[in-house]
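Removed: one protein chain of the complex. Kept in place: all other protein chains.
Up next, chain A:
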């Protein structure tokens, strides 16, 4: 990992944040800008390609991936507010392009990928001052943030910097919440059983808010909590941090 502080970074918004959680994306951008780094948001960006990649449509995934590689063409780090999309771009793009003449370019692209909290901790070495009220927050690790990007400790270390936040870890922290993209649509019954157990664990922490670095999981967990009328809030970690340090 290149740990030198850059002047400029690219921000990849992810399709889910674009459509459903723009505030989380903005918070990520603000957190980087706050450290005096210029954030570039290429307007033509879209999706990392993972949905098609995981569903058995590699050609479609590759076409979309190629587009992102073209767009993020300068030598800046690319910061991604999602462990899952970051994992796709960092670890799976090189596999997708294994036998492609562009492979060198793809590898260079992948080497510039950072998950947001990883970037804040290791490159920007961000320091946070908490202005919020005391709160107990539960933490949900997304599978790919944990197992592909291995950034869970980074995310948690940021939350621990907030002195009024009591961080609670889930009993089965590393078990999938049942989202898995199209899995939750193809096997809604199994997915529901998984998210139900996850919610039980969240409830058991006594937290009033659950945080995650991945909006897919959040959409799944909060959707199920709303359905079951459980009043625990869900928020992307970037937005949570941004609100706490600004006393919002």
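Everything that follows uses one rule, which is that a residue touches a chain if its C-beta (ideal position, glycine included) is under 8 Å from a C-beta of that chain, and two chains touch if they have at least 3 such contacts; residues count from 1.
Methods note: contacts and distances are computed from a predicted model.
Trainee: Which of the following is the UniProt-recorded protein name of the chain this complex doesn't show: "Heme exporter protein B", "Alpha-ketoacid dehydrogenase subunit beta", "Glutamyl-tRNA(Gln) amidotransferase subunit A" or "Lactate utilization protein B, LutB-like"?
Mentor: The record names the chain that does not appear here as "Lactate utilization protein B, LutB-like".
Trainee: One chain isn't shown here. Among A:5, A:125, A:147 or A:163, which residue touches it?
Mentor: A:147
Trainee: Which parts of chain A face the unshown chain closely enough to count as touching?
Mentor: 11, 13, 15, 17-23, 25-26, 29, 38-44, 46-47, 49, 51-61, 63-64, 67, 74, 95, 143-144, 147-148, 174-176, 178-181, 183-196, 219-220, 223-224, 226-228
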